[in-house]
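A single protein chain has been omitted; all remaining protein chains appear in their positions.
Going in written order, the chains are labelled A, B and C, and every chain counts its residues from 1.
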Amino acid sequence: MGEEFLVPIGPQHPALKEPENFMLTVDGEYVVDVRARIGYNHRGIEKAMEDRTYIQNLYIVERVCGICSDSHMTCYVQCVEEAMDLEIPERAEYIRVIVAELERIHSHLLWLGVAAHEIGFDTLFFYIWRDREVVMDLLELISGNRVNYAMPTIGGVRRDITPEMEKELRKGLKILYERTEYYKQICLNEKTILQRAVGVGILTPRQAVELCAVGPTLRASGIKSDVRADDPYIAYDRIPFEVVTYDWCDVAARVMVRIDEVLEAIKMIEYCLDHMPRGPIRVKVPVMMKVPEGEVVSRVEAPRGELIHYLVSRGGIKPYRYKIRSPTLGNIPAVCEMLKGGYIADVPIVLAAIDPCFSCTDRIVFYDVGKDKRWVWTHEQLRRYGIEFYKRNRGEVR
Amino acid sequence: MSWEPVITALEIVLFPGFLFIFCYALFCEWVDRRIFARLQNRYGPLYTGWKGILQPLADFIKLLAKEDITPGAADKAGFTATPILFLTIPMTLMFLVPVLGPRAIAAFEGDLIVVFFMTTLINLVVFIGAWSATNRFTVVGGMRSALQMLSYEIPLGLAALGPAVLAKTLCISDIAQWEVEAWKSFLAHPTPLGVVTAVVLAFGFALFTLGELAELEKIPFDIPEAETEIVAGWHTEYSGKKLALIRLGMDVELIFGASLMTALFLGGPSGPWPIPPAVWFIVKTLLCVVLISTLRALFARFRIDQVVRWMWKYYVPLAVVYMIAIQALAVVI
Amino acid sequence: MGILTWARTRSPWLLHFNAGACNACDIEVLAALTPRFDLERFGAILKGSPRHADVLVVTGSVTRQVKDRLVRIYEQMPEPKFVVAVGSCACAGGVFQRCYNVYEGVDKIIPVDAYIPGCPPKPEAIIDGVVKLLKKLGY
Partner (left out) sequence: MSVPEDHLKVVEDLKKAVGAENVLEWSIPRERRIFVRVKTEKLRDSVRHLRDVGFKHVSTISGVDTGDGIDVVYHLARGGVSLALKVRTDYEGKLPTISDIIPGAVLYEREVHDLFGVVFENHPDLSRLILPDDWPEGVYPLLKKWKIEDLRRRLMGSG
């Protein structure tokens, strides 16, 4: 077994929008081993949340991750409301679902564009991101900001959806529906995309369950698991929707799952708009409120997968302990399996396929396949043949 | 004291020579970027000069003024030689292609073979430059560009030899002239044989364009500098003046490719009388640049193994079939 | 030296570096390059390698882990180089002030030429920041 040739992807790399560092042990064009080192984004959020009041924490939780900020907000707010046994008006629940689904559309379209960029199809990237501006305008219309919309708050929702907004929303959604259908056709029969996506980054259903994968990565391996359906929160039990699954188990399946989820989300928003109950949107809550003692587990289906928050409160105005586990972390052992045995050229697209969001992930870090340490449970022995590469270059990362 | 040497000296330096190539290369880069941007529904360079036309010039001057870093571990010779060679080779090749009149400045029998030898040399130079930069990304980029070169070089050569065999000469300028006469005679009295040759030559043109795309490392064959995988491929480590030369070299390679396409397939710089040949040359090469740029915007990037497999499975057999058709025609004509 | 400043201000090549940001600013930087805003009108392209770049666009309050990577990237860039801090985290730590793993602001690590506040700043604000930086250089 000769010396392998370490190719660092990151921490600064055009493929990755965020700093994570994957040390790929490669051999010619094949990836033999993956050793990842994240932790670049670790800002010590959980410690900071322990000495801020519940209202102050609203602003930190929202900025754990810029793309799924609303999921973190909904999860946090739901957690505190459950601890305080607070009932929020039904209209607020519907508005929260609308904003959550709009964010899913925005996050999936963003991801689709970046994935197209990963395989070098920049034209599709620019087209998708141009159409994504429609969603950003809708979000700006409702909440006043393109990202970090701060709609949910403890006790309900901050801003109401007026009839004019509703008209605007419906118009925007119709455009989005057509465009997403068009992109679905492209992704299904554009040969150059299929060539880079079909059969790439395989994750068998058994591996997916065993490695506790979550979200679209899990559903692309044929397993029907979605927190909105299994453990419905806010208004999801009153909204008919269908959990999208594909059983191709590869990158193309993950593309299709996300596109169908965008179409599903659009239908859900239209359903919500039709059945929006009247009434107040918020229940008044004292700013320095005390949360009674207890512990709460709150789960939400973020665009990237199951997001879980765990609150332990000792009856003060500040949480005693607040634990956040973001969906991307759940998928990292799975991505490590997918990367092995593939090409360097596939690394960006396979990595992008789990839609990594390392700003959330830096709650916890990564799973380390040591080159020299064989692991009890590494599945099959990797095919190894080394060609002799010298390793004297100065850039050798520690 | 005859004026001959002075005129040729002037020609070399000024019109179809360095100054013209330099300006035309930058102009073609602007055209390329604008079309690429327009196809992506955005503007592209707009504010430098009229409609952004001076943008490539601004990039070039800025790069000249930047600090030029040579990595400590790189071996100096290979690292500094590469940019210079990368620019001069396409520049010299430009003199083999007819620009001003029907004959190129340095046209001689067999210059088509020289052209192919030199283009392979470019890839060799790229490999040396990549290897000497000792940065992992460049090494992988250099390997890929060599790998890719192996797969497209032969079919490209075959595609170019088509017209040469028909014209029974290996001098590019003569091929261009032969085409012009063939075209005139065909227009005079169209024969079924003429139609067949036209179809075969058009097929050759398509093959040649595909080969050119791979040679110029444009998407979908831009794997050696695949931005998302290996940062900037083989020229990751270059900066400042060296990078300026490399980028200019790429542009000159672009117009050389385009002018080769016009000379071999579109009849070189000659056209109906009122417009001078030089303008015809510019019109035709611009057409080819626009073609390359649109192709560049329509595809995703292939993986290196797919390119190699696809080239050997489809591209080489097609080129061989094309050659057989050409030989059959040659016998008949 | 009019021609040099003219050239330098007409083609600012960007290099994006996420120093521990929540990637809201990163997607806005990316949105600034897409058809609706299109920074390429000013000649700005997103480059992959620090060797090619003039302007380092940094987002996020610098975490301890990413500090030496940021310094190394900054040193790899050829002179004359400029740094733009995008987002209130990059300007002064933002909402993550007083967190144990965070240097509050990019200017504590490398010199910064332009600050673009906002959480996240809109693409228009980012473009305005880049244009102001160019004006500062004599656009």
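In the analysis below, contacts are C-beta pairs under 8 Å (C-beta built on N, C-alpha and C of every residue); 3 or more make two chains touch, one makes a residue touch a chain.
These numbers come from a predicted model, not from an experiment.
Looking at the complete complex, one finds that the omitted chain is in touch with A, C.
One of C:Leu70, C:Cys99, C:Val112 or C:Ile127 touches the chain omitted from the figure, and that residue is C:Cys99. Looking at A:Tyr59, A:Tyr177 or A:Tyr310, the residue that reaches the missing chain in the full complex is A:Tyr310.
The chain that is not drawn here is touched, among residues A:Val32, A:Val64, A:Leu211 or A:Met256, by A:Leu211. Contact with the chain not shown here comes from a single listed residue; of A:Pro89, A:Gly155, A:Gly330 or A:Pro348, that residue is A:Gly330. Listed by residue number, the positions of subunit A touching the unshown chain are 38-39, 42, 44, 46-48, 51, 82, 209-213, 225, 227, 230-232, 294-297, 299, 306, 308, 310, 312, 320-321, 323, 325, 329-330, 332-333, 362-368, 370, 373, 375-377, 398.
Touching the omitted chain from subunit C are residues 63-65, 67, 98-101, 103.
Methods note: only the chains that are shown with their structure count from here on.
Distances between chain centres, each the mean of the C-alpha atoms, put B farthest from subunit C.
When C-beta pairs in contact are tallied for every pair of chains, the largest tally goes to A-C.
Note on chain placement: the centre of subunit A and the centre of subunit C lie 25 Å apart, centres being C-alpha means. Spacing of subunit B relative to subunit C, judged by their CA centroids, is 36 angstrom.
Across the assembly, subunit C contributes residues 34-35, 48 that each touch 2 or more other chains. Within subunit A, contacts with two or more other chains are made by residues 13-14, 126-127, 130. For subunit A in complex with subunit B, the residues that touch the partner chain are 5-8, 13-15, 29, 116-124, 126-127, 130, 190, 192-193, 195-196, 343-348, 392-395. Listing the residues of subunit B that touch subunit A in their complex gives 39-42, 71-73, 134-137, 140, 219-220, 222-223, 226-231, 297-306. Chain contact summary for the complex, subunit A toward subunit C: residues 11-14, 17-19, 39-45, 47-48, 59-60, 63-67, 69, 110, 126-127, 129-130, 133, 136, 146-148, 357-359, 362.
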